[in-house]
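Just passing along the structure, written as structure tokens.
Omission of a single protein chain aside, the complex is shown with its protein chains in their original locations.
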Amino acid sequence: MQFFFEVLIGGLLAGVMYSLVALGFVLIYKASGVFNFAQGAMVFFAALTFVGLQEKTGLPFWIVLALTLAVMILLGVLTERIVLRPLVNQPQITLFMATIGLSFLLEGLSQLIWGSDVRRLDLGLQDEPIQVVMDRFGILISKFDLAAAAVAGVLVGVLAVFFNKTRIGRALRAVADDHQAALAVGIPLQQIWSIVWSVAGFVALVAGLLWGARNGVQFALTFVALKALPVLILGGFESILGAIVGGLIIGAAEKLAEVYLGPLVGGGIEGWFAYMLALLFLLVRPEGLFGEKRIDRV
Amino acid sequence: MFYREAGQFKTSYAADQQLFPIRQDRIAMLALLVLAVAVVPLIASNYVLTAILLPFLVFALAALGLNILTGYAGQLSLGTAAFMAVGAVAAYNFQLRIPGMPVLGSFVLGGLTAALVGIGFGLPSLRIKGFYLAVATLAAQFFIPWLLVKVSWFSNNSSSGVISAQPVVILGFAFDSPVRKYLLVLAIVALMALAAKNLVRSSIGRAWMAVRDMDVAAEVIGIRIMRTKLIAFAVSSFYCGVAGALYASVYLGSVEADGFNLDLSFRILFMVIIGGVGSILGSFLGAAFITLMPIALDRLLPWAAELLNLNLPAGVTSMVQLVVFGALIILFLIVEPHGLARLWQIGKEKLRLWPFPY
Amino acid sequence: MTPAGIPPAAADTFPRLLLHHAQVRGGRTAIREKDLGIWLSWSWQQVADEVRATACGLAALGFKRGMTLAIIGDNRPRLYWSMMAAQALGGIPVPLYQDAVAGEMKFVLENAGIVFAVVEDQEQADKLLEVRSHCPLLQHIVFDNGRGMRNYTAAGVLAFDQLMARGREFDAAHPGFFAAEVAAGKVGDTSVMLYTSGTTGSPKGVCHTHGSLIAAASGDIAFDGFTADDEILSYLPMAWVGDHVFSYTQALVAGFCVNCPESSETVMTDLREIGPTYYFAPPRVFENLLTQVMIRMEDAAPFKRRVFHHFMAVAKRCGGAIMDGRAGSVAFGDRVQYALGNLLVYGPLLNVLGMSRIRVAYTGGAAIGPDLFEFYRSLGINLKQLYGQTETAAYVCKHPNGQVKLDTVGKPLPGVQIRIAANGEVQVLTPSMMKEYYQRPDATAESISPDGWFLTGDAGYFDADGHIKIIDRAKDVGRLTDGTLFAPAYIENKLKFFPQIKEAVAFGHDRDTCTAFINIDLDSVGNWAERRGIAYAGYTDLAQKEAVYEVIRDCVEQVNRDLAADPKLGNSQVRRFLILHKELDADDGELTRTRKVRRGFIAERYAQLVDALYSIASHCEIEAQVKFEDGRTGTIRADVRICDVAARTGVPMGRAA
Partner (left out) sequence: MLSVDNISLAFGGVKALTDISFDVREHEIRAIIGPNGAGKSSMLNCINGVYSPQRGTIRIGTETFRQMDPNKAARMGIARTFQNIALFKGMSVLDNLMTGRNLKMNCGLLAQALYLGPNRREEIEHREKVEHIIDFLQIESVRKTPVARLPYGIQKRVELGRALAAEPRLLLLDEPMAGMNIEEKQDMCRFILDVNDEFGTTIVLIEHDMGVVMDISDRVVVLDYGKKIGDGTPDDVRNNQAVIDAYLGVAH
């Protein structure tokens, strides 16, 4: 039984990591109605920039962090300027494909600038279990996971408040519903989108650091985005809460399946299991856990 | 400028609805066919045949399949490679397990199997729309290759999961040399393209476009949305299946389920976007573009490097290729969302109206 | 394929010609009509059968020899067949203008004693039903397109299909009847009655015989070598002699194929689809076409515009010469450029207009500006001028191939003699002369001289090469107080050549100077104004703009330069002009149905303005009655500016822009 809990908590903590990335997707979708496939590439780009700067400059952690954040904000503004502004009123499918193009661009660019070899990323957090929990319950919970979960939790809280309460948050939601209507009301669309993409860049940076620290900064990081997709399906594209809950469910389910279901079928199921789960869920509720039901007005 | 349409009038609906109503288009198409069938095999070197033309044709077929689903029926799919994998493995197994099965027959059966799988993964499209559907097809993209590799029966329990495909022998005539392979694939692709063009301009094609443009209106005039979408999935997967079978047996020579990964799906999606969403010609233009682009880059980059005398480390070309791909996608979506096909169409329109602007 | 040649002498009436073609080339396509998106075609044999059924149908209804049959509608195969059917029974088809209002038709119905009428659709049928109370003779109205007429119960209204069904019954019941009727036809019978719109007095019915029309048609065919392979598009009003000669008599004699467009809006697209080899159009059509081409080219991309204007200049330099076969006189460099131009500009331009297959193109019915004439010839269209009236079946003068002079109407045709009377009037003796004006012996006597010559009413003279040069209507030709010849139409045509000017009316008879009213072309000047950011509310507002007056003044000055160089008309230069505040319109009676200016009526109606022209006033207040499209009348008040133009001395012939 104990082993079950350990796997469950491990799964939940991994789930937090997923929801962190999913958050980036939700943020941009909620604000600009764009399903940003390049979020994964942004995570990889952020991590690589951070590590690259750390090596090159040798500056302390916090300064490098600030520098990387600046780079990410610049990236956010540039993306809005070059890619999104000309495509303002295009259908969602076109914007979606543009982000696929963006993800390829970012992947190529980051490796061009910083080279493509795998690098260690040390966050000062060790990946060993926490003694006290280990003794009492005998469950192996790595300090790293806990810390990561804490950071993610804080970040999510901040964003939830930001979205629902502040003036900019309301403007973001208006823009998501209808670009033209928002423009008509006088909301500075371009400015709003730059902010949103910068914040998404920040989230990507945090996710990049955490993921990078866990399994090294390398090209595989871009596949993180593919992990986050099922989370979005479960939680619904528009809701932050959905992203969190979805992430936890997927994380836990995946770990449990890997441990229990995997051997029966010959292992390696973590690739598609999350998707099948999400797919089944979709058949029941096509717009996800918290998504609003879309009424087709004729 | 070259069009002389004066005097070309139609005396019957059949004439008016034919594939190429304008004589100059018919001449151009005929010339193209003669060039492809007679001239190319003579002058093209083996390298050109195997490295450029074969993949171009196979990818064009797959892009055609995806275009039917995404371009005409409006259902976004990211799982093209998975359906190609099904086609390839099914064709291999049909040939292996049923003695005396003709190669072409196995291709068709491979396609049909892919169509069945396609319908399976198409079912969710009835309830869900847009992005959610893209994710459902992504599920197929991850699940199917894993399944084909895992279940060893498919790969005739070869350890590495890589099986050498059977030689292609039809009616005793071995299609082994590059020229013969090229002609075989050309014949298949041309026929299927013609079939696709016919489908698109008859009633099922209009039903697809109706569902794509406004499914509420389509339903009201009596189009069965579910049936139309499933047919789109089936036909599209059939095309991808056959493309997969050709890709494995004729082009690569080996059937390897892992080879049909997400990256291949994206490449085919790019072909459809850049080539032109919703146009048969667009699939071919897109396939040509995406196949030729890397080769052109390989030649161009070293030359450019010398020019700017930077020393480029080895692995760079593939990186630059990624960047260029991404940039092109964005460029096309901004400049001409309907891709090369629309540019081709505008060019043709200008020629017909020359020297007038409208 | 039998050589085109003239059919045997026995086939000397139109019905017999029809049967001859049905026999000789029964399978070939005789006529096509674009309907429901595709071109439906009928072979000569099918046409013969349809005409037979129609004729017997008419006979079944009581149509007798010598009766008249009214024909009203767009160019439709069935209306042409009705003509042949009437002629087969020895009757006289009387085509009317389809855009005439019911009132105008009433006069013709009474004058020609119409009992039977074949109409195209509900629109025409309603007109006839409207005036039926005034024409007791009118018994039977047969309609072709029955849309909207399902529950018409008026007596004698019959569908064309019913007519043919009764015809087939009648034919079965009287087997020899049709052949006998056709055989009974004589060369001297009246084959058609065309009402001249006539600038003065009420219309007169011109009666032509089979003989006169076939003589004219045979002459035309021999002159230009038409064969059964030729294709024409018939889009002109059937009541106009131009269409009758072009798409009926010549078609029946040469046996070439007539194509009827789908509707009046789609004429240009149908012209492009058919690509006719023989084309005829009044100057107004060529003028509109030129304006359209210029406006579209103005909107083209700069590069395309430069290429276009460059090669047009080349064409202006040497196109005409090459067209006339005098290529030798053209510099080698120009010939290469012209060939290149053909590939890049002229070929595609003609192809888009649908004129690339034209072997021979004629214009006539009104004078055409020399530069407009030269524009089309330089593009490679073998455009030639023909001269003739309804009374002479338009068979008087034509430009022979290769001898085209820009300001003449060509040489007398074979079998035609021309003499110039004392007062400068052109008189003609031609086999294609009409028999008489229907029931108007007085009018007939007036226009045919005792020794059988036809008095054309046009003033003109022979030039050095034996070409006839028409300057104006004889009665309009006047003299300035100092005696110089004043030909208003000649001046007006020079003005009308400019795309900016749509219509012009010149005054000068018994005056010491010459002045003019000008109508600007709203499309062309409007487009020009938009390009320069000049805002305007409508025609009246645009017409009074200062900048517009400037542009028109340039045109008038150029015309003056041309006139100055002409020995006979040197002094009749336009000294003062004004731009009319409204467009001259046929509905207001200012133009005839074929858009010819009715000078007398206009002079009388705008006497106030004419006087102002001859005073020193620079403005004139005017109020005019206007009839709007839906029948309501209203008045337009405007303050019309008058502008002076400097006279030109004898400067050598300057080229108009």
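A few notes on this one:
Each chain gets a letter, A, B and C, in the order it is written, and its residues are counted from 1.
Rule of thumb we're sticking to: a contact is a pair of C-beta atoms (placed from the backbone, for glycine too) under 8 Å apart; a residue touches a chain by one contact, two chains touch by 3 or more.
This one's a predicted model, so the numbers in the text were calculated from it and none came from an experiment.
Of the listed positions B:I223, B:C240, B:V255 or B:V272, the one in contact with the omitted chain in the full complex is B:I223. Here the missing chain is touched by one residue of B:D25, B:D176, B:D213 or B:D258, and it is B:D213.
Here one chain is not drawn; of B:A14, B:I43 or B:L171, the residue touching it is B:A14.
Of the candidate positions B:L49, B:I188, B:I204 or B:L333, contact with the hidden chain is made by B:I204. If you put the missing chain back, the residues of subunit B touching it would be 12-14, 17, 195-196, 198-199, 201-207, 209-210, 212-214, 216-224, 231, 235, 278.
Against the chain not displayed here, subunit C makes contact via residues 35-37, 147-148, 150, 262-263, 265-266, 269.
Just so we're on the same page, only the chains that are shown with their structure count from here on.
Contact analysis places A-B first among chain pairs (by count of C-beta pairs in contact).
Taking the mean of all protein C-alpha atoms as the reference point, the chain centroid lying nearest to it belongs to B. Distance between chain centres (mean CA atoms), subunit A to subunit C: 77 Å. Taking each chain's centre as the average of its CA atoms, subunit B and subunit C sit 57 Å apart. Across the interface of their complex, subunit A is touched by residues 76, 124, 127-132, 134-136, 138-139, 142-143, 146, 150, 216, 262, 266, 269, 273, 315-316, 319-330, 333-334, 337 of subunit B. Subunit C contributes residues 32, 34, 37-41, 231, 272-275, 293, 296-297, 299-301, 304, 307-308, 343-345, 347-352, 354-357 to its touches with subunit B in the complex. Note for the complex: subunit A touches subunit B at residues 35, 82-83, 86-87, 90, 92-94, 96-98, 100-109, 111-112, 116, 226, 229-230, 232-233, 237, 265-266, 268-269, 271-272, 275-276, 278-279, 282-283, 286-288, 296, 298.
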